[in-house]
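As you look at this complex, bear in mind that one protein chain is not there, while each of the others sits in place.
Order as written gives the chain letters A, B and C; numbering starts at 1 within each chain.
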Amino acid sequence: MNRKLRFGMIGGGRGAFIGAVHRIAALMDGKAELVAGAFSSDAERSKASGADLFVDPARAYGSYQEMAVAEARRPAADRLDFVVIVTPNHQHFPPAKLFLEQGFNVVCDKPVTFNLAEAKRLRAIVKKTKKVFVLTHNYTGNVMVKQARLLVQSGALGHVRKVIVEYPQGWLSTHLEASGQKQAAWRTDPKRSGAAGCMGDIGTHAENLARYITGLRIDTLCADLSTFVKGRKLDDDGNILLRFKGGAKGILHSSQICVGDENNLNIRVYGEKAALEWHQEYPNELVLKFPDQPRQIWRRGNGYLDPKLAPFTRIPAGHPEGYLEAFANLYLEAFRAIAAEVSGQPIPADCDFPTIDDGVDGMLFIDTVVKSSKAGARWTKFPSA
Amino acid sequence: MNRKLRFGMIGGGRGAFIGAVHRIAALMDGKAELVAGAFSSDAERSKASGADLFVDPARAYGSYQEMAVAEARRPAADRLDFVVIVTPNHQHFPPAKLFLEQGFNVVCDKPVTFNLAEAKRLRAIVKKTKKVFVLTHNYTGNVMVKQARLLVQSGALGHVRKVIVEYPQGWLSTHLEASGQKQAAWRTDPKRSGAAGCMGDIGTHAENLARYITGLRIDTLCADLSTFVKGRKLDDDGNILLRFKGGAKGILHSSQICVGDENNLNIRVYGEKAALEWHQEYPNELVLKFPDQPRQIWRRGNGYLDPKLAPFTRIPAGHPEGYLEAFANLYLEAFRAIAAEVSGQPIPADCDFPTIDDGVDGMLFIDTVVKSSKAGARWTKFPSA
Amino acid sequence: MNRKLRFGMIGGGRGAFIGAVHRIAALMDGKAELVAGAFSSDAERSKASGADLFVDPARAYGSYQEMAVAEARRPAADRLDFVVIVTPNHQHFPPAKLFLEQGFNVVCDKPVTFNLAEAKRLRAIVKKTKKVFVLTHNYTGNVMVKQARLLVQSGALGHVRKVIVEYPQGWLSTHLEASGQKQAAWRTDPKRSGAAGCMGDIGTHAENLARYITGLRIDTLCADLSTFVKGRKLDDDGNILLRFKGGAKGILHSSQICVGDENNLNIRVYGEKAALEWHQEYPNELVLKFPDQPRQIWRRGNGYLDPKLAPFTRIPAGHPEGYLEAFANLYLEAFRAIAAEVSGQPIPADCDFPTIDDGVDGMLFIDTVVKSSKAGARWTKFPSA
Partner (left out) sequence: MNRKLRFGMIGGGRGAFIGAVHRIAALMDGKAELVAGAFSSDAERSKASGADLFVDPARAYGSYQEMAVAEARRPAADRLDFVVIVTPNHQHFPPAKLFLEQGFNVVCDKPVTFNLAEAKRLRAIVKKTKKVFVLTHNYTGNVMVKQARLLVQSGALGHVRKVIVEYPQGWLSTHLEASGQKQAAWRTDPKRSGAAGCMGDIGTHAENLARYITGLRIDTLCADLSTFVKGRKLDDDGNILLRFKGGAKGILHSSQICVGDENNLNIRVYGEKAALEWHQEYPNELVLKFPDQPRQIWRRGNGYLDPKLAPFTRIPAGHPEGYLEAFANLYLEAFRAIAAEVSGQPIPADCDFPTIDDGVDGMLFIDTVVKSSKAGARWTKFPSA
């Protein structure tokens, strides 16, 4: 590719959180440029946001539908290579469907859709259109997470017996949505968020991380969801027992009422021979534990890491990378796939980003967890995808 | 009391682990002396252990029964003030009953008995004999754990919503008992350990710690116990969902197959206003987290800690205390109670050590957990004591 | 500014380290675009690097001199707003002088020049041309460093008594330059690096950080520099005692032979009332210590931080930012100044980036340290700027 990739955004206008994250992640490596957007469903606001971002006013649209029509008409020379969807959950499926069917590649925030049925429909559309579809479960972009996966795959841990994955946050420990805070408002609204609150928003990240590192699939689970904050309509906390196919056991818990916790995603995987531990808030380190040798701290940027991971580290060891760089790593892989697609090449088989299949898995997770909890926290079969 | 208290031991001979711990804890503060013992059921070995410990050969007995008879006959001037029972679980009740009924105070390792029925019988004996009975759930001897409890009691955390208590170890990740290793052998033997392995040995500590700090009682639980090591007869791992009376939720997990984990007991308590966190392997620190102010690290030995805790700290801040000092703190409280009892004074009401009631609670926990797990990890009511 | 700022680079072609860092930092926030460069003194290599970076081939020059001439001729509509100089130290002054005198704003890597005389000349040029000159002592871009400075300024620590600043690295613990490794080669070469090796490369960062946070200026110092690796021509380690104006004492040590240390810059400041501590490898945290209250961990992204710092944090608490985001924070401030300059507005007085004066201070530091060490580690007066 002898040019930057061109993209547009759906959502992500003024006041949005995740839209800005996507922009930084997409722009950081100098491989893409933002040229269009329907940044808000309010046309004024969309224009203003476009101006903030130095987008040509003609390409700052009042709706994604309008954008799809206008952009599809543009000549190849400045046509969008992909769109990024960063709207609330209930607004993922409609634009994803539309842009895929109009021939655009799509990067979409998680969870993939409002419900499982949409996810399955979207899967069919992706398969049919053969476009690139990237789901931003961004934590798997961390180099040390990738190293963790390689260690499990290599057999360094032996057969995995136990997985503990945690994602506590504290920011919704009060009735914040009542204040009109935008991030809180839609995440706690069943009409925009879907069947789950905390479990949809961050529990799905935890499930995705565990599956990415271990390769294990849940067989059955027992989920005890809670709504601690009075007046809230969706779960703000959940504790889940897991039984994986193949015999491993596990725990997944996630919360948005864990006062004082910020974004404390972490995972421990115990095998027969060794164990590993990773903490999102200290992402440059990976702890390895053994029965009979000193504990090891593997640190990002060192020569002993798998050489395959070199493209995902930008700066030397000891110069901390963080959340944004991990997010940008998903984009680097997305760019590889999209560049191939727009050049008419086959999409490389080894691109390492979450796909529509991960999206369907995430919706199955939400569905199963909610079903288990509603049945009184009963053991519930995790359906096959 | 103008003399050291005199004690004898049941168990704790050569090769034992916890017996030596009790001795160090009891002797450290110069307030007690070891003068007798049935250190082993093998008379030779008991004599040899007694000699190691500078015990008068005449008071190193071949059995606790023999010891009880002989010691009960001694004149008041050198009579034992208490006995310490550090045998495997199935050998807790018989000597405890015997010595209590002979008029001795008793310090007993945990879990209190082999099964719930014994625990309830022992409770009746304790109540009837009015002797001091101390159960060594030693982790509650840690000053920072005591501070944690005071913080909860003071309302600093607000209403408690969630409790996560973990106790992973890794030392039984192989079939160690097959090697004849003594500590492994009895702990994995249902005839000596009781109905549970890992859950009895350390899960009970976790339950005790959570109850001590929060004051919360479990209402129902859902326990998924596992035996990962082939050939093992008892659980070596367990994941438990908890619902407490009053609405809090929780997780308790414990394991002896978590490779590379040593003695990683830790607890997190989340209230409406603040949260706390304590890690046994770094016991001099207590973390407090708030929604809107910097995280705090409270450290042992500082002037801002509750002055009531002064007797439980021996050295200034920054001079780390550890497991043995916490264990010795239980003994300090036991000594207060025993000194009163042997002086014919009422036992002070504020002595802070685990009692026979805690022992019964622990056996209820084991019973309920095993029952839940055997029923397919079903939600099971925690019975009242 | 209703458009992105346009910049060109001097240096930073294929194989460079710090050039890529500057690009990421400059591009991340979508406020600037790279449109020209003399990426290498080898014209072929410069072209190739330009192509990698999607720079118009006509603007990828074979030398910075050629670039200065050509770019100065371009019409205002696509004229460069600033250039970024990321060459080895001996190649800082010539292009800086040239571009400043041609009317361009300049961002320059540290240390500012090859020697003190050049630094002073450059200072005069900056003053005369009135262009923006930004020196990338990037660590002061960290939000928690800025918070540390505000705390000192507010008097929260009281009068400062002691400062300990450390910058150990280990990557030059062998004779790496003999292997031809590019980063090692120029840094250990007195003809390209200047009078100091380790002290120039990273000791200056340490000095700058201490001065930024505390506002203290060194009065005298006693520097013991070493060259541990045989065959090396410049210092690879140094230990320095400091006496600050106003009575505070301090230690600055820095090394590139501290095996296993990565980029372990950290600082501790002790005042009469409180102390603070910051570790570059864990940049999202700032530790505060008090004589009589719990230690505090201030964490990036929280509401209790100074609201003035909001522009320097991109993502919520618990989503770690790192080295690149801190670097980008310097660019954000540089952009504010440059946008004003190119718009003919006065440069805002509160722009928070290191200036040519900091550059001169850094060169004074190198000069004084080398002089002290050469005199047998004698106490040496720190000259006024």
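A few comments on the model shown:
Assume a contact is a pair of C-beta atoms (placed from the backbone, for glycine too) under 8 Å apart; a residue touches a chain by one contact, two chains touch by 3 or more.
Keep in mind that this is a model prediction, so the values were computed, not measured.
For the chain missing from the display, the contacting residue among C:71, C:261, C:285 or C:321 is C:261, taking the whole complex into account. When the whole complex is considered, the residue among A:288, A:315, A:334 or A:369 that touches the unshown chain is A:288. When you scan C:5, C:274, C:315 or C:328 for touch with the missing chain, the hit is C:274. Residues 161-162, 164, 168, 170, 173-174, 222, 224, 226, 228, 237, 239, 241, 243, 249-251, 253, 255, 257-261, 268, 270-275, 288-291, 295, 376-377, 379 of chain C touch the missing chain (whole complex, contact as defined above). Counting the whole complex, the residues of chain A in touch with the unshown chain are 288, 292-299, 302-304. For chain B, the residues in touch with the chain missing from this view are 2-4, 17, 20-21, 23-24, 27-30, 34, 51, 53-54, 169, 171, 261-264, 280-284, 299, 301, 314-325.
Assume only the chains that are shown with their structure count from here on.
Think of the whole protein's Cα atoms as having one middle point; the chain whose own Cα middle lies nearest to it is A. With centres computed as the average of Cα coordinates, no chain lies farther from chain A than B. Annotation: 56 Å between the Cα-based centres of chain B and chain C.
Distance between chain centres (mean CA atoms), chain A to chain C: 34 Å. Residue positions 288, 295 of chain B are each in touch with at least two other chains.
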